[in-house]
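Structure below; questions to follow.
Note that one protein chain of the assembly has been removed; the remaining protein chains are unaltered in position.
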Amino acid sequence: MSASLALPHRARRLRAIPGFGLAFGIALFWLSAIVLVPLLALLLRPFELGLAGLWASLAEPRVAASLRLSFGAALLAAAIAAPLGLLLAWAVVRLRFPGRAVLDAAIDLPFALPTAVAGLAMTALLAPNGWVGGPLGEWFGWRVAFTPAGIVIALVFVALPFTARTVEPVLRDLGRESEEAAATLGATRFQTLRRVVLPALAPAILTGFGLGFARAVGEYGSVIFIAGNMPMVSEIAPLLITIRLEQFDYAGAAAIGLAMLLLAFAVLLALNLAQRALRRGQG
Amino acid sequence: MRSTFRPGRRAMLAAPALLALPARAQGVRELLNVSYDPTREFYRDYNAGFAREWQAQHRQTLRINTSHGGSGRQARSVIDGLAADVVTLALAYDVDAIAERGLIARDWITRLPQNSAPYTSTIVFLTRKGNPKGLRDWPDLVKPGVAIITPNPKTSGGARWNYLAAWASAQKHGQNPEEFLARLFRQVPVLDTGARGSTTTFVQRGQGDVLLAWENEAHLALQEFGAGQFDIIYPPLSILAEPSVAVVDGNVDRRGTRDLAEAYLRGLYAPAGQEAAAKHFYRPRDQALLQKNAERFPTLELVTIDGAFGGWAEAQRVHFNDGGVFDRIYRPGR
Amino acid sequence: MSVIVEGLVRRFGTTAALDGVSLAVRDGEFVALLGPSGSGKTTLLRVLAGLEPQEEGRVAIAGREMAGVPARERGIGVMFQNYALFRHMNVFDNIAFGLSVLPRGRRPGRAELTARVRELLRLTQIPELERRWPDQLSGGQRQRVALARALAIEPRLLLLDEPFGALDALVRREVRRWLRGLHDRLGITTILVTHDQEEAMELADRVALLESGRIAQFDTPSALLAAPATPFVAGFLGEAARLEGQVAGGVLRFRLPGLPPLAVALPDGPATAFLRPREVVAHPAPEGPLIRLVRATAEGEARLVVELAEDVTLDAVATPHGAVQGEWPRRQAACRLEITGAQVFGAGGARGMAGALRLAEVR
Partner (left out) sequence: MNATEDPLWFRALLVALAVLTGLLLLALPLAAVFTEALRRGGEAALAAILEPDTLAAIRMTLIVAAISVPLNTVGGLAAAWCIAKHDFPGKRLLVTLVELPFSVSPVISGLVFVLIFGLQGWLGPWLQARGIQVIFALPGLVLATLFVTFPFVARTVLPLMQDQGRAEEEAAATLGAGGWQIFRRVTLPNIRWALLAGVLLCNARAMGEFGAVSVVSGHIRGQTNTMPLHVEILYNEYQFAGAFAVAALLALLGLVTLAAKAVLERWSGRVAGEAG
């Protein structure tokens, strides 16, 4: 496990900072043992079904519906969490008000709170007889728990720290000079925000959106209590994986897992490309 | 730097040691019973009695571990290597699934009396106090405005019994059973993954007008949440639910626990086991005991899975497998 | 300690940062690597330090081949561009670092280590800074700490990467003198990277001028100025202006009007001349190119910018003996230009010195 592993062609290449071989060995071993080999199993298992079988297993309307729901809800949740995250980041970085430090710390709460606990709490709150669900139902006739809306709310909770925490450092870094420059050039405050601040933050917002989406799309613990789990309506893809597992359909379960992984990758890749285009447009 | 890390490292090593249980005494034998959700309370009672008796007879301390969860998930865990000595699951189908992988002898169902089901149950309605919607029989459930709570038959054994009971009733009333079930499931607002989840949704979250539940779950809900809030309604016809028990041959032979496992299951048929079952609202096989508790276990017409559906394998294939009737119910466009 | 570099190549992707560099530095010499940004001078320094791999060519330091020898084993003192002080260590610990990572057998004891660090603090004239943290230091102080740290390992070769970049002009001059004095005292072979020619000329025994990954010329400062080997060297040094012209019969005539012809020993054909401001003298005249800007210098002479044509200007000096003292030189006045000397390169790269044409030679 030395540098030769990484560089088969140049056995003894000189490195500026020593210690690469050992560290790279550890990193590679750790990565392979914990991530790569397990995911390889996920990659290979579905093909036991054969390509046609794999396709049939994924083309089933319920699977398609659950994938649509999982990805749709996650995208929507990330889209809601992005402006909320921007708002929180802005408040924490730019505004001074009592309780700012508490709000700052609270942003990480969904990171630290176990997802099952979050799910239970959300359900307790949003159920038709809960603190929030009750008034919502009584006053507006809205039902949130056990509907896709409940899923989206749970996912917003999960995605929020990702969107807020990616924007925050960039905002902190941005400083006020460019805004001041814009002001001296005669821009109104709104023009400054729209044409100077927002574009500067856009890549970070996009990154946060992507991370929040990635985290939300696979979420299980906090969603399962509140989802309602109705086939074709509020059944998320991870639940379908468990359902398949319970029918002893390992390959089918892995197939959905693989599909989720690939779809998530495609979305993240698209975001990455969009971000690169965004940066290029600015550079 | 160095000085700040050291105590941390020590504390980290110390923490688990602090909580560690004392080393297990010698001569302790262990048994793992992998069961499904609603049996927790029952087996906690039964385990205590059985361990006492075993201790008295064999001078061995027993430590009986239990694992509870959805019946299907539990069967899957055993298939994947959970080292269960006995399984006590909701359906014969789940035990069959384990047997198919060679961990249990194929003829398991005949190895113990009465289809290897030492206690039975049935499916009943749990309604709000006073049964405000007037639900007496299965056809009442699909009246407009009735919200039904039942778990997902794909993930819950109990839900499959619910489903089949409804099917049998529709057949008896001369309705198209598939249409009846489609209507019924359209009135289900929440489809939990397990029987316990459904009970919580109905009782705790106040969802729905009626919960389709195991008889024992309904009684337990009354006991836990106050008898004044709910009524148990017995429909004229329901299904005989036979939760199956079996020794996991592959594991007991490896672990040397066959004697213990077999005694454990046989004990379920013994008076103590039957009484514990009755106490926890499972219908005992012992007819005398059943008569004695007639008030708790009213007589009703019960169809059997073998009689009405041609056995579990067939029922599973027709109704619950991917592409089966249950999936058709949720086809878009209906 | 001598440094020999031969045919060194280092590529980043497809661009070659070093494209066949050869250089021989003598023991105890102070050499400057001078060049515009991107010419490869820092890369060369990093290869010498062992921070970049050498892909082709060889490096030998004190006769020892350096290929495959990692930085930590080279015993070369490096002063980094922004000093790279360890921000979490105070000045003392920064300087002591090199000694404290020696193999156990050679590692000095606490008392000896303290003594050595104190000595270095004295040498670099910052004993009072011993307990300060890097971010409490001024640029000049940081530089001294960085130097003391590099000297702590008793290097046989000292590499300095733009060491004066972060200093203001006044401090710069002072620190430069001090550094050269220190070098003369310690006698450590020193290689300095800089883009500032004044710095290179003042500090170094010899200057290597780099142009896009190659050494254009390696010589003493005076030789570089007197005899630049290539048009690039001539253009880079001494703020020279570049002018195109034609040689015919030993006479160079410029393409632009207003400039007198020059005598040059080059064959006929196109040629490029590099004129330093000091070599162009403006005399008052009734007509001719106009003076656009006038700037007085501390040396008492007047520097001019003369407009030769639309958007083409040339730096020049004014004759102090104007026709009307006090009025000359002034903006918008016409002048006559005299050229006292120039570096001229012919079409093939042949170099010729040029001088003013004596009247007799004008045909």
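Each chain gets a letter, A, B and C, in the order it is written, and its residues are counted from 1.
Convention: contacts are C-beta pairs under 8 Å (C-beta built on N, C-alpha and C of every residue); 3 or more make two chains touch, one makes a residue touch a chain.
Quick caveat: nothing in here was measured; it's all calculated off a predicted structure.
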Shown chains that the omitted chain touches within the full complex: A, B, C
Chain not shown: contacting residue from A:147, A:229 or A:242: A:242
On subunit C, residues whose C-beta touches the chain left out of the figure: 49-51, 70-78, 80-82, 84-89, 97-98, 101-102, 133-136, 149-150, 152-153
Those residues of subunit A which, in the complete complex, touch the missing chain: 6-7, 15-20, 22-24, 26-27, 30-31, 34-39, 41-42, 45, 84, 87-88, 90-92, 95, 97, 99, 101, 103-118, 120-122, 124-125, 130-132, 156-157, 160, 169, 176, 179-180, 183-184, 189, 192, 211, 214-215, 217-221, 237-238, 241-242, 245, 250, 253-254, 257, 260-261, 264-265, 268
Hidden partner chain, residues of subunit B it touches: 1, 12-13, 15-16, 19-21, 32, 37, 40-41, 65-69, 77, 79-83, 101, 103, 194, 196-197, 199-200, 204, 220-221, 224-225, 254
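Operating definition for what follows: only the chains that are shown with their structure count from here on.
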Inter-chain pair with the most contacting C-beta pairs: A-B
Subunit A and subunit C: spacing of chain centres that average the CA atoms, whole Å: 53
Whole-Å separation of chain centres (CA-atom averages), subunit B against subunit C: 86
Whole-Å separation of chain centres (CA-atom averages), subunit A against subunit B: 36
Touching residues on subunit A, where the partner in the complex is subunit C: 12-18
Parts of subunit B lying in touch with subunit A, wherever the complex brings them together: 70, 72-73, 75-76, 79, 97, 152, 154-155, 188-193, 201, 204-207, 320-323, 327, 330-332
Subunit C to subunit A touching residues, read off their complex: 46, 50-54, 67-72
